[in-house]
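Quick one: the structure is below, questions incoming.
Missing here is one protein chain; the remaining ones are kept as they sit in the complex.
Now for subunit A:
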């Protein structure tokens, strides 16, 4: 159990697609105000966990517990209060390429029930933070991959959520852009207390102090801060730890 305040936790959470068990009895804690990293190879169950926490899937077994006002409450179905504090960046781009950057962000703000004037102010602030305000009226299809990702992050933060979830947001981006995005979100965690869940399989995006969960075949393999995990396991870095996890699993007898 973490000694820091939590934002979300799962208890014995399981999910299966037909015969395929995607998550199995997962206990996981998302630390409030931190950059929480969810690591795992392709097919580890990251996107399923992501969809469950975003309310797109219903848990088949186990619980999701939210500490929205400090008090734990079970999320049987995502409440309006929970969704109002949630920002999401999906792995696939969900921007409308035919609309401008501003129109995409205004649409999202409307879906959050924001008043148009407040939305426009917030859009300006978020785009300026990500140095994209000059692209406000440009159609999304004219942006490059990195800029599109930044627009999606700005969009997810327009309604000032407490919790931001990102599903492999850096896939296909160059190293510089990836570093800029992770640095930006680390700063938002530190300065504004934003809770981030960053799903990835790219270990260089994780800082030593970040809470990390390594998922493997739908189960939690290691959990703790990156520094603690390396100290506990004796691994030189996360890459080695991930390789060990994969090779240990390969040696297990198949049932």
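Please note the rule applied: contacts are C-beta pairs under 8 Å (C-beta built on N, C-alpha and C of every residue); 3 or more make two chains touch, one makes a residue touch a chain; residues count from 1.
One rule holds for everything that comes next: contacts and distances are computed from a predicted model.
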item: Chain not present in the shown complex, as UniProt names it (candidates "NADPH-dependent glutamate synthase beta chain", "Oxidoreductase", "Transport permease protein" or "Glutamyl-tRNA(Gln) amidotransferase subunit A"); value: "Transport permease protein"
item: Candidates A:11, A:25 or A:112 - the one touching the absent chain; value: A:112
item: Residue of A:84, A:171, A:203 or A:235 touching the missing chain in the full complex; value: A:84
item: Interface residues of subunit A (partner: the chain not displayed); value: 17, 20, 22, 42-43, 47-48, 51, 54-57, 80-81, 83-84, 86, 88, 90-94, 96, 98-99, 103, 106-116
